[in-house]
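Shown here: the complex without one of its protein chains, the others still in place.
Naming follows writing order (A and B), and every chain is counted from residue 1.
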Amino acid sequence: MEMLAIDLSLGLEKLLLIGGIISFSLLVAMYTTYGERKIAAWMQDRRGPNRAGPFGLLQPAADGLKLFFKEEIIPLTSNRMLFVLGPALAMITAMLTSAVIPWGPTIEVFGRQVSLQIADVNIGILYIFGVVSMGVYGIMIGGWASNNKFSLMAAVRGASQIISYELAMGLSLIALLMLTGTLSLKSIVAQQMTGGWNIIYQPLGFLIFLICVFAECNRTPFDLPEAENELNFGYHQEYSSMKLGLYLFAEYVNMFISSAVVATLFFGGYDIPFVDEASLAANIGVNATAALGFAALFSKILFFLFLFIWVRWTIPRFRYDQLMDLGWKKLIPLALANMLITAVVVLWLNK
Amino acid sequence: MATLTNRAKVLEQKPMSFMERLYLPAILKGMGITLKHMFQKKATIHYPEEKRPFSPVFRGLHVLNRDEEGRENCTACGLCAVACPAEAITMEAAERLPNEEHLYREEKYAAKYEINMLRCIFCGLCEEACPKDAIYLSETFAPSNFTRKGFIYSKDELLIPNPVTNKESFEAAKGQREQQLKNK
Partner (left out) sequence: MHITEILFWILTALALFSALMVVSSDNPVHSVLWLILVFMAITGHYILMNAQFLAIVNMIVYAGAIMVLFLFVIMFMNLNKDSEPQKSVWLRLAAVVSGGSLLLILVAALKDNGGYINSMKGEGSIGLIKNLGNTLFTEYVVPFEISSILFLSAMVGAVVLGKKESSTPAA
C-alpha cells in the first residue's frame, strides 16, 4: 500500500494528462472530420459545410448529436456481445497509442517537473506496433459479428492489409532505429533536436513508413475494408447510431495519432526548427518554450492531417491485388534494401 | 484488315519507363492539380443569400395578372387551356355582376382557374395565347410539396397581389422579366 501513497501526486498528474490528451485528440478528430469535408469541397470547387455556425464550425457537433440520437439497431442474427465490442475496441486501440508520444518538453507546475508524456517506456516504438496490431481486431470482430458477407469480406481484407503493411512499416523503422540506437520516443526527439531531423537521414524510410501509415489507417488509396462501391461500406455496414460513429471516429483519431507518430519520428517532434531550445528557455522561461514546442508539434501534425486528406481526394482506390503487390513485392524489398544500406553506412562511419 | 475509314488511331502501348513505374511523379502531379483547385473560384454560390440572375426568357411559375387598378385581366376565354400542350389548365367562367366592376376588368371572368403544376411543362404557350395579358410566367420556381394535391394551384394561389393595396409584393411577384422584355 505504501507504493500507492507515494505516487498519489504523480498519479493525479498522469490522470490529468491522460484526460487532457484524450479529450484533445477527440476534439482534433472532430474537427478533422470538418476539415476533411471542407478541404474535399474546396478541391472539388465546392464550398463545403457552411450553415451550422460561422463557416460551419459547429458542423461536427451537429454530426455528433445526430449520431447520438439515431436509432440503435443490432441485427437479430448478429453476435450481440462482439457486435458491441467491435467499435469499442477500435476506439480504445486508437486512443492507446497516444500514451507514448511526447507532446512537449518537461514543464514546471508549482515547482514540480511535469513531463508531457504519459509513459516514457524504453520500448516506445514497439509499444506503438503492439497497439496497432491490436487495432485490427476492432475491424475483424465487428465485421464478423455483423453476420453479413460484405462485412466479413471487409474484415478479412482489413486484417490481411494491416498485417502485410505492418511488416514493411517495421522494416522501414529498423533502419531509423539503427541511427538512433534507442526505442524511446523521448530520446529520439532529443537526438533530433541536436542532430537534425531524421527525414534528412532516412528519406526512403520515411516514404515507406508514410505509405504504410496510410494503409494502417485504412485511408484512401488503401481504404479497401470500407470500399463503398464494392462492399457497401464494408465492416461497418450493419452498424448504426453511435457505434457507427465510433468506427468513423476511430479512423480520425488514428489519423491524428499517426500524424503525431510520423512528426515525432521523422520531423523532430516538438523541436522548433532553426531555434535553440535551451537558450530560448533561458530567455522566455521553460513553460513558454514548452508551449511553443507543442505548437510546433501541432502544426506538423496538422500538416500531416492535411496530407491524409489531400491524398484521399486525389488518388483513387487500389485494386486488391495491386495492394498486395505493392506491400509484399515493392515496399518490403525496398525497406530491406534501405535497412542494409543504412547498416553498411553506420558501420562505415563508426570505423 | 482494311479499315472503313481512315480515322482509326493505332494505340501504342509501350512498356512504362522506370519513372512512370515509380508512380510517385504522377501522384505528385495529381496532388498539385487538386491543390490548385483549392484556390480556384468556387462553382457553388451561397444560394438563399445569393441568387443567380434570371435570363430574360426564363419561365417559372404562372401568375394571373391584374391591371393598375387591381382588377383581374382574365376573361376566361379558354385560349390558354386550348394552347396548353400538356392540358394542365382547367377553368370555369362566370359573368360579372353589376357591383363587381372593381374586381374584374371585363364582363366575364374565371370563377375557377386551376393549373396542375405536375403536368405543366413551362413552355409558355399559354402566355403567348392570352389576348388579355392575363397569364404570364414569373421568375418563381415551382416549390416542393408533400402531396399531389398540393401541386394543383387554384386561382387564389395564382393571382398576383393587388397593386393598389399591396404594391410591393405586386412588384416582387411581377419580377424583372417584363422590364427586361421591354428593354429588348
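By our rule, contacts are C-beta pairs under 8 Å (C-beta built on N, C-alpha and C of every residue); 3 or more make two chains touch, one makes a residue touch a chain.
Quick caveat, the model's predicted, so the values are computed rather than measured.
Participant: For the chain that is not shown, enumerate the shown chains it touches in the whole assembly.
Facilitator: If we consider the entire complex, the absent chain touches A.
Participant: For the full complex, which residue in A:Leu27, A:Leu65 or A:Ile123 touches the chain that was left out?
Facilitator: A:Ile123
Participant: Which listed residue, A:Val136, A:Leu207 or A:Ile301, touches the chain dropped from view?
Facilitator: A:Val136
Participant: Identify the residue among A:Ile22, A:Leu58, A:Ala88 or A:Val156 that touches the chain left out of the display.
Facilitator: In the complete complex, the chain left out is touched by residue A:Val156.
Participant: Would you indicate which residue among A:Ile39, A:Leu183, A:Val262 or A:Leu331 is in contact with the undisplayed chain?
Facilitator: Answering carefully, the residue with contact to the hidden chain is A:Leu183.
Participant: Just the residue numbers, please: which parts of chain A touch the chain that's not shown?
Facilitator: Contacting residues on chain A, toward the hidden partner: 1, 3-4, 82, 121-123, 126-127, 129-130, 133-134, 136-137, 140-141, 144, 152, 155-156, 159-160, 163, 166, 183.
In this section, only the chains that are shown with their structure count from here on.
Participant: Could you put a whole-Å number on the gap between the CA centroids of chain A and chain B?
Facilitator: Between these chains, centre-to-centre, one finds 51 Å.
Participant: Give every residue of chain A touching chain B within the complex, in rising order.
Facilitator: Touching chain B: residues 39, 42-47, 50, 310-311, 313-315 of chain A.
Participant: Spell out the part of chain B that touches chain A in their complex, as residue ranges.
Facilitator: On the chain B side, the touching residues are 27, 30-31, 33-35, 37-38, 40-44, 46.
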